[in-house]
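All protein chains of the complex are present and in place, except for one that has been dropped.
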Amino acid sequence: MAPDGAGRSRGALNRSGLRVLSLVVFLLVWEAIALLAGRATMPSPLEVGRFIVAETAAGELLRHLAYTLARVAAAFVIAMAIGTAIGIAMGRSQLIDLFGDSWLIVLLNTPALVITVLAYVWFGLNEAAAIGAVALNKIPNVAVTMREGTRALDPKLDEVAEVYRMSALDRLRHVVLPQLGSYLAASARSGLALIWKVVLLVELLGRSNGVGYAIHLHFQNFDVTAILGYSVAFATVMLVIEYALVQPVERHASRWRIRHA
Amino acid sequence: MAPDGAGRSRGALNRSGLRVLSLVVFLLVWEAIALLAGRATMPSPLEVGRFIVAETAAGELLRHLAYTLARVAAAFVIAMAIGTAIGIAMGRSQLIDLFGDSWLIVLLNTPALVITVLAYVWFGLNEAAAIGAVALNKIPNVAVTMREGTRALDPKLDEVAEVYRMSALDRLRHVVLPQLGSYLAASARSGLALIWKVVLLVELLGRSNGVGYAIHLHFQNFDVTAILGYSVAFATVMLVIEYALVQPVERHASRWRIRHA
Amino acid sequence: TGWGAGTAAAAERLKVGVLKFGTVSWETSVIKAHGLDAAAGVEIEIVELASNDAARIAFQAGEVDTIVSDVLWAARLTAENRPVVYIPFSATEGSIMVAAGSPIRTLADLKGKKIGVAGGALDKGWLLIQGYARQSAGIDLTRDAEPVFGAPPLLQQKLETGELDAALLFWNFAARLEAKGFRELMPFDEAARKFGIEGNVSLLGYVFRAGFAAEHPAALKGLAEASRKAKALLAGSEAEWQRIRPQMRAEDDATFQALRRRFLDGIPKRPVEAEQADARRLYAILAEIGGERLVGPARTLPDGIYWSGLKGGS
Amino acid sequence: MLLAGASGTLEVRIDEKRFRSAEGGAVTAVAGLDFSVPAGDFACLIGPSGCGKSTTLRILLGLDRDFSGHVTLPAAGARTGVMFQEPRLLPWRTVEDNVRLMLPPARRGTDLGPLFAELDLAEARTRFPQELSLGMERRVALARALAVEPDLLVLDEPLVSLDDMTAARLRRLIAAAAAVRGVTVLMVTHNVREALEMADRLILLAPRPTRVIGEERLDRRRGDRPPVWIDSIRADLARRYPGTISED
Partner (left out) sequence: MLLAGASGTLEVRIDEKRFRSAEGGAVTAVAGLDFSVPAGDFACLIGPSGCGKSTTLRILLGLDRDFSGHVTLPAAGARTGVMFQEPRLLPWRTVEDNVRLMLPPARRGTDLGPLFAELDLAEARTRFPQELSLGMERRVALARALAVEPDLLVLDEPLVSLDDMTAARLRRLIAAAAAVRGVTVLMVTHNVREALEMADRLILLAPRPTRVIGEERLDRRRGDRPPVWIDSIRADLARRYPGTISED
C-alpha cells in the first residue's frame, strides 16, 4: 500500500541508519560501563581508540594484525575445505559415518591446548605447525555442521539429478552446495570466530608475533586498554569483511528466497 | 532383494561392529605414532590408560571431571537457550538483525581471554563469573547458527500456521523447532566442544579445580601422559553422552526422514 | 628433534628463548648492547615468546637451545630420561603479599583467608610455605585457608581490589605490589632458611639439553660468561638500567626501583658447589612435601644437573 | 488493507498486486480485480494457469498485505479452512497430528475417525507425510481444512491428483461441508465440469494481470444437475468465453 517505488531506497537508508545507531548505542553502553567500573578495570572507548592510534603509529598493531590475519585466512581455507569434504562424506555414507563418528567426537573434544602442544612438539615451532594446529581444531566443527546439513538434503532433488545423470561435479555445484548454503554460512561465521580464538592460543604458545602474542604480553602487565585495543582492532577487521564481503555474497546467493514483508 | 527381516538386526550388528573396529584402528594408529615419536613426546595408549586408572584411584580425575562437567553443562544450557532465542529473533526480524548484527560479530570475534578476564575482574573469581564467561563465549556461535536456520525456514509452512491461527507456542514447537533440528544438532555438538575448549581457559585463569586446571598443572611439567589422560577421560565421557543420549534422541527426532538405502 | 643430538647448527650460535618483557630479556639486551656474547665467543640469537608455556614448548620442540626455567623442572626432565644441564640465572623468588594495613602478620593469620596462588597447587613456593605453616603454626593451608589458583596478573588485580586477603606471586608481580605499598608477609628464602637452607638458592637457570651441552661446551661457557658480565654491568651502572627501563614496563619510579632491587638481590653469588648442596637439600624437602606429583620419579636431585663446565669456576 | 466486516459477504477488491522479482523487474499479477461472495455461497474461480488465482487467495487470507485494495471477510473472527495448492503438511508430524494440531484448542480432543475414514486415510493416521502418495497427502490437507469446521473454506484445486472415484467421493464430502448454513466457499479449479457440478457462482478470470471477465450464477439446485445440463452450460460458456473455457 505504500507506493512501491520508495520501498527499496528507504530500505537501504534504514539499513545504514540502523547500523550506525547500533554502533552508537554500543559505544554508549561501553562508555557507561567504563564510568561505572572505573578506569583501571575498564578503559573508555576513547582511551582504547587512542591506544589503537598510538600502537598503529608505532607499527606494532598492523604487523601483529597482518600475521594473525594471514594465519586465520590460511587455517580457515584449509579447515573449511577439509571439514566440508569430511562432513559431506559422513552425511552421505552411513559406513563412513559409523566409522568416523567416534574419531570426530574425540577430536572435537580434544582441548586446543593439547593439539597445539603436540603439533609444536612434533613438527617444530613453525608456521605450518601453527596453521595446521588451528585447522585441526576447527575441522571437526565444520565437519559436524556439514554432516547435519548433508543429512537434511532433499532426497527428491537427488532423484532428479540421478535420472538426468548429472555429473558428480554438477551435482555438487547445483544441487548439493546450494542446499548446504546456510550451513556453510553458519560454520564459516562461527568458524572464523573459533579459529581466531585458537590462533590466539597457538600464537601464545609458540609464535613471536600476532595478536595472540601481543594480547598475552599485555595481559602479563594487566594492561586492559591494550588488550581491548587489539581485540577491537581485530573485530573491526572482521566487521569490515562481514559487511563488505560476506553479506553481499550471502545476499546474492540467497536472492531466490522469498522474503517476508 | 535381501530378505527384509534380516535387514534391521544385521544393521545393528554392523553398527556396533564398525564402531568397535573404528576404535581399534584408532588405538592402533595412536600406538604407531607413539612408537614413531618416542615415549617422551607421545605416550602409548597403555601408558595413558594406566595414568587414568592411577589418577582415578587417587580420586583426582573424577573430582576434576565432575567440576568441569558441571560447568560445561551449566554453560551449555544457558548458551543454547539464550543463543537460540537471539538467533531466532534475528532470523525473523530484519530490524533486530540489522541492529544486533554488529554486536554479534564483535562478540563473536572477541577472544575468550578477554571475555574471561573481564568477567573475573568485574564479577570476582567465582563460579558464576566462570560459567557466565563460558556461556558468553558460546552464545554468539549458537546465535549465528540459529539465525541461518531461521532464515532457511519454509515460509509456506508459516502460512499454514498463520491461516490456522496456531498459538505462538504451538508454532514454535511444531513448526519452527523441527525445522531448526539439524541446526540445533550442529550447534549443540560443536558447541559442547567449544564450551569445553573455553572452560579449559576459564579454569586455567581463575579456578582451582576442573580438567582445565589439572591439564595446566601437568602442562607445567610437560607431562604429556597426564595431559592426554585427562583429555581422553573427557572425550570418553562425551562419547558416552553422544552414543547413549544424543544419537538416540536425534534418531527419534528425525525418524520422519526417508532414509536412503 | 632428538634428545642429546642437539642442533647441527654452527657451534658458536646459541638460540635463547626469552619472554619479551621478562627478566631474561633484560640481561640479553645488555649482552647484545655491549657485544658481550661475541666477546665470549658465542653468538646469541634471541627468540621472543609470549609465555613460560611457550618457552617450554619451544625448548621441547628443539626450536631454541636454551630457556630459563626452574631447577625442579630440569630435575624432572633428567629423571624422565631427557637429561638436561643447568646454569644458575637468578635466586630471586616470589613471596606472599598482603595489603599494607592488613591484619595478617604471620602465617598463622592466614587461617580462614582467601589466598591467591600464582603457580598452581604444585608451585614450589606454595609447597614450601605450606610445609612451613604446618611446622611453625600447625595449620594446613589447603584446608584451613582458601587457596585460589589463577593467572598471576588476575591475582594481583584481585589482591589490589581486596577480593583476596593475600597472594603468593612471582617476584616481578610482588615488586609491583611492593611499589604500591603492599607488604611482604614472608619471602620464599626466609621459609627456605627455616628448613635449614643456608644461602640463596638459584632456583632459576638456563637449561640445555645434555647432548647439546656436550657438543657445544664453548657455547655454554660463552653464555655463562656473558651472563655474568651483564649482571656485573647492571649491578654497577645506573645508565644500563635507564636503557632497559622501557623493557621493564615499570609504570612509575617506585616500581622501577623495586624491580631493580629484587633483580640485583637475586644475582647468584655463591660457588656452584654451594648452590648445588643447598639445592639438593631444598629438593629433598620439596619432594617430601609435594611427593611425586611435584618432582616426578626422582626423589633426590639427579646428579650432573649443574653443568660441569661451571664447577670450580663461576 | 484487510477488514473483517459484519456484512457476512466476502468482498475482494484488489486494485493492483505487483511482485518484485529477484532478478529485478516487476510482475503485475492482479490489476483491478473485484468480486464478492455472499455468506453461504459456493464460488468457483476459474482462470488460466499463472493468472493470479493463488495470489488472490493469499491476499484475501491476509498472507500478503503488500497490495493496493481492500478485503472484507465474512465475519470477524471467522474460522478459516484452507487447502493450499500443494499439501503443505508438517513432514515431522504424523498424519493425525497434522490435522489435530491445526484445530482450535477447544476442539483438539475431537474424534477424527469418521473424517479420516471418509477420506480413506484410516490406515495412514500414524504415518508421516513422506510415507504417503501425493494424492494421500492432498487428502490429508483436505481433512485439515474440513476438520476445523470452518466458516470460510478456501480451496486451491482440491481435487487434482485423485482418481475419478475418489474425486467424486470428495466432491460429495465438500458439498456436504458447504451445505452447512453459512459456510462460504471459494474454490479454485481448472475442471469446469467440477465447477458446474458444485458451485453457486463461477467467477471467470483473465490471464495475468488478472481481473474478473465474467460472473455466472448457477441457479439450479446443487445435487440436481444431470450431466446433460452440465454439458450444455459448459458449451454455452465455451462459446461466450472462448479464451478461457475450451470446447470439450
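General remarks:
When the chains are written out, they are named A, B, C and D in that same order, and each has its own residue count from 1.
As a working rule, a residue touches a chain if its C-beta (ideal position, glycine included) is under 8 Å from a C-beta of that chain, and two chains touch if they have at least 3 such contacts.
Given the structure is predicted, the values throughout are model-derived calculations rather than measurements.
Of the listed residues D:Ile14, D:Val30, D:Leu60 or D:Leu132, the one in contact with the hidden chain in the full complex is D:Leu132. Chain D meets the missing chain through residues 19, 21-23, 27, 46-55, 85-86, 94, 120, 126-128, 131-136, 139, 157, 160-168, 190, 192, 227, 243-246, 248.
Contact between chain A and the absent chain runs through residues 156-157, 159-160, 162-167, 170, 174-175, 178, 181, 253-258.
As a convention for this text, only the chains that are shown with their structure count from here on.
With each centre defined as the average position of its C-alpha atoms, the distance from chain A to chain C rounds to 39 Å. Chain C and chain D, compared by their mean Cα positions, are separated by 85 Å. Within chain B, the positions touching two or more other chains are listed as 41, 117, 121, 216, 219, 254, 257-258. For chain C, residues that reach two or more other chains under the stated contact definition are 53, 60, 151, 154, 157.
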